[in-house]
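The structure under discussion is supplied below as structure tokens; questions concerning it will follow.
One protein chain omitted, others in place.
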Amino acid sequence: MPQKSYRQALNEALRHEMRRDPRVILIGEDIAGGAGCEGEEDAYGGVLGVTKGLVGEFGRARVIDTPISESAIMGAAAGAAISGLRPVADLMFVDFLGVCFDQIFNQAAKFRYMFGGKAVTPMVMRAMIGGGFRAGGQHSQTLHPMLTMVPGLKVVMPSNPYDAKGLLIQAIRDDDPVMFLEHKAMYDMVGEVPDEAYAIPFGEARITRTGKDVTVVAFSLMVERSNQAADLLKKEGILVEVVDPRTTSPLDLDSILESVEMTGRLVVVDESPPRCSLAADISAQVAEHGFDDLTAPIVTVTCPHTPSPFSPALEDLYMPSVERIADAIRKVAKK
Amino acid sequence: MPQKSYRQALNEALRHEMRRDPRVILIGEDIAGGAGCEGEEDAYGGVLGVTKGLVGEFGRARVIDTPISESAIMGAAAGAAISGLRPVADLMFVDFLGVCFDQIFNQAAKFRYMFGGKAVTPMVMRAMIGGGFRAGGQHSQTLHPMLTMVPGLKVVMPSNPYDAKGLLIQAIRDDDPVMFLEHKAMYDMVGEVPDEAYAIPFGEARITRTGKDVTVVAFSLMVERSNQAADLLKKEGILVEVVDPRTTSPLDLDSILESVEMTGRLVVVDESPPRCSLAADISAQVAEHGFDDLTAPIVTVTCPHTPSPFSPALEDLYMPSVERIADAIRKVAKK
Amino acid sequence: MQLNREELLKAYRLMRTIRAFEERVFAEFERGNIPGFVHLYNGQEASAVGACMNLTDEDKIGSTHRGHGHCIAKGVDVRDMMHEIYGRRDGVCGGKGGSMHIADLDKGMIGANAIVGGAPPLAVGAALAAKTLGKDSVALSFTGDGGSNQGTVFEAMNLAVVLKLPVIFLFENNGFGEGTGHDYAVGSRDIAARAAAFGMPATRVDGLDFFAVYEAVGEAVARARAGEGPSAVETIAKRFGGHFVGDPMLYRTSQERERTMRDEDPLKIFRKKVTEAGLLSVGQLDALDREVASLIEEAATSAGAAPFPTAADLETDVYVAYA
Partner (left out) sequence: MQLNREELLKAYRLMRTIRAFEERVFAEFERGNIPGFVHLYNGQEASAVGACMNLTDEDKIGSTHRGHGHCIAKGVDVRDMMHEIYGRRDGVCGGKGGSMHIADLDKGMIGANAIVGGAPPLAVGAALAAKTLGKDSVALSFTGDGGSNQGTVFEAMNLAVVLKLPVIFLFENNGFGEGTGHDYAVGSRDIAARAAAFGMPATRVDGLDFFAVYEAVGEAVARARAGEGPSAVETIAKRFGGHFVGDPMLYRTSQERERTMRDEDPLKIFRKKVTEAGLLSVGQLDALDREVASLIEEAATSAGAAPFPTAADLETDVYVAYA
């Protein structure tokens, strides 16, 4: 199977769906770039190049650059979605949620319920998440817990190129508003990605490592780190099962509970500050529905309750590392 | 001791602190009312009357009505706070968070850390939370989990008039940004409130019912409902301990763990959809740090994963009721 | 843009329907038959009807917390609306939305909105859909004088100009935002001129005069359909009542309110114009009044008797599909 980057996988997904359905449009800041400039068209293709080349094939009528006005972008996408389009809006950094969150959680996500089930709002909001870029407090957050919390919204966190393509295609075909979160540190990650279009259903976890001693649940970039921790501990004789639910909402709780039924031990890894985090969410659901299977405390591995630090020396300590994940697994394995 | 309403207690707290410290100002929409109108001054005093009468004593220079521009309001409060004032900004309904969240979670809450500990941002943001008013999907939320999640922010959820006054005074004297959440359904709740000023420290739970069988943790309006459930179950021979942490950030985890150490059983009540909720947060912390004391699954009582419905017939089912709380307690008590 | 008799009758019927609807909602709310809180539109009828008479079901409108009049003008069924406001299962939103969230997508009514400034970006999106799909339909957003200061509204106007979208920003200046005056909250004291500075034609018209609103919006709609981009229209017409039912209205003087209700009633003004011009007869208008009265009576009576939603309805309609 052809090897492709996470970036390229996403680009392919967008291209497939735009060819397949004329109602699919892209809207955001510099998703093409060069508008109103003397230089080239498609000068940006998105700040990290995911949408590169699409304006060439589909034109500015479907690859729409906007002013820096996120509320208008998200609102326009929502309004277009209930009016017959299937917009893919680019929020760029998820950290910008704060200037447009109303259009997402009070508008798009609530239409269907508030309107008595009559509204269909097929929109995708793409955003870059995560740390490791030394981008500072306002460009390094994940914020997926704030989004997972929102009824009416679906939240996707792909952990590899194959899933990135299949989940983005599903997101675009999905009839509900979907927040699609791409980890900055993964765009250059390469993996097997078929050339054809395929959709991966939401709410279906993937087991990336099998083991009977400890269950680890992780999303996005944390899956790879958890896999590394699992491989490391295998040498120590601790067999770790890594579960990647792929979507946080809907969440494949059954797969998590099944694994915990076997292992009796759970570690949840979450690149986020700890309070009301996704780690807490999953821990709580298992503490309620899988309690009798548990033989050890549920341990969460998260960032500390602080903003993201800029200095590399601090950011490396801030994000959950393979070492911290491994230590947490050892801790529960001992019990 | 004099009996006063939650509303009056809050009004007293504001008055005390404005008299005490000229740097304390109020800013928000219609906190006085009547600006640019032919009628009376102080025509509103806040939409539910909490700030009534303050413009009369302190004048419009310190009780500042604004246009409908929440980002400017919260940003102005934050900018004023790092420039020598101690603003109390009124967000009105917490549901409006979406149009101004950036100024709260990316600006005010992060200043101190991003600026290396040099910034002091003494501001209070007051907001009305909660259901029961048949106010519909965009005026009935609590959103405290989204706020509790934010490093750099403190979050207060008073459950009675006495606490409301003491915690608001503390919030105003506090040197960090504080989100102060007032439940709409409690403004007319009456209780003993001293006339003089007093501050209740953050992070200190209050035990509202003592019992050895089951621990219930609840905040704001849910405390009263939990108390009622406890009284109900006493008749059935189930002794319930109700813990009201009063602030969600900082959280008095020790008091919760102490109680669970005795009861071995925990129910967390939270007026919020379940995902990444405060209920999940507390459950997860106990599942990690109090696991060995637990003799039953931790049960959470929350709203369903849906927006707030308008119809009274649905909203009554939506919010955690005394009955649902009692059922949850019975469930764990049996185990 | 001459209106024929049928259109004039339709305009009057719609305005009267709004007036009667709001008066009934007021009465039923006072009787405790309506939950939550309601924001009434009486006094502003010419604005909604003058605007929407230029629109078809294909055209979209986005509304506000004070949306009853907009919904009726856009053709939403008053019976379904009344049932919704009563919180009943067969309301237009199944009782899940309520007064501030009435929507009827088939009628091009994409939602009342309880977030001030919520609708304009959505209307821009509806206009984008029309343009992208090659339709000649337009979108119109209603925003109050107070709401005109919300950042989302400014962003929406700029984006609409940049993308040259068929959208009309209709600002309803009724003098107040809650208990705060327009002259205080709008620093420039001129909403239309502020909109014009965003790069679109903008006019201020008498919101008491149906014909003035109809023509101003008509020109904006024509420009939009012709692919000439967005426009803004500001209508001036005070609300008769308070911000919500129950508002003591201390910020208004009783004299001013009486004057407003006496001299600034868009229905009276319409009747005077069309009868004096011999376009419609008093008899025709009175007949419509009676017709509307019984329509509203029927709506309120059936609403009061309709069943509430049940536990089975609580968790439905959140997602189209949720694994």
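Which chain is which? They are A, B and C, in the order written, and residues in each are numbered from 1.
Just so it is clear, contacts are C-beta pairs under 8 Å (C-beta built on N, C-alpha and C of every residue); 3 or more make two chains touch, one makes a residue touch a chain.
Note that the structure is predicted; figures quoted are calculated from it, not measured.
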Among B:17, B:163 or B:176, exactly one should touch the missing chain; which is it? B:176
Which of these, A:47, A:207, A:239 or A:262, touches the one chain of the complex that we don't see? A:47
Can you work out which residue in B:202, B:219, B:291 or B:310 touches the chain that's missing from view? B:202
Check each of C:8, C:127, C:185 or C:303 against the chain that is not shown and name the one that touches it. C:185
Which parts of chain B face the unshown chain closely enough to count as touching? 23, 25, 27, 61-62, 64, 66-67, 69, 71-85, 87, 102-103, 106-107, 111-120, 151-152, 154, 174-176, 201-204, 247, 250, 252
Omitted-chain footprint on chain A covers residues 29-30, 33-40, 42-44, 47, 65-69, 71-72, 95-96, 98-99, 133-139, 304-307, 309-314, 317-318
For the chain that got dropped from the picture, name the residues of chain C it touches. 149-155, 157-162, 184-190, 193-194, 196-200
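Just so it is clear, only the chains that are shown with their structure count from here on.
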Centroid distance [mean C-alpha coordinates] between chain C and chain A, Å: 39
Whole-Å distance, C-alpha centre of chain B to that of chain C, is 35
Approximate Å spacing (C-alpha centroids) for the pair chain A, chain B: 30
Residues within chain C bordering two or more other chains: 91, 93, 95-97, 101, 113, 115, 151-152, 318
Considering chain B alone, which of its residues make contact with at least two other chains? 71, 95-96, 98-99, 136-138, 304-307, 309-310
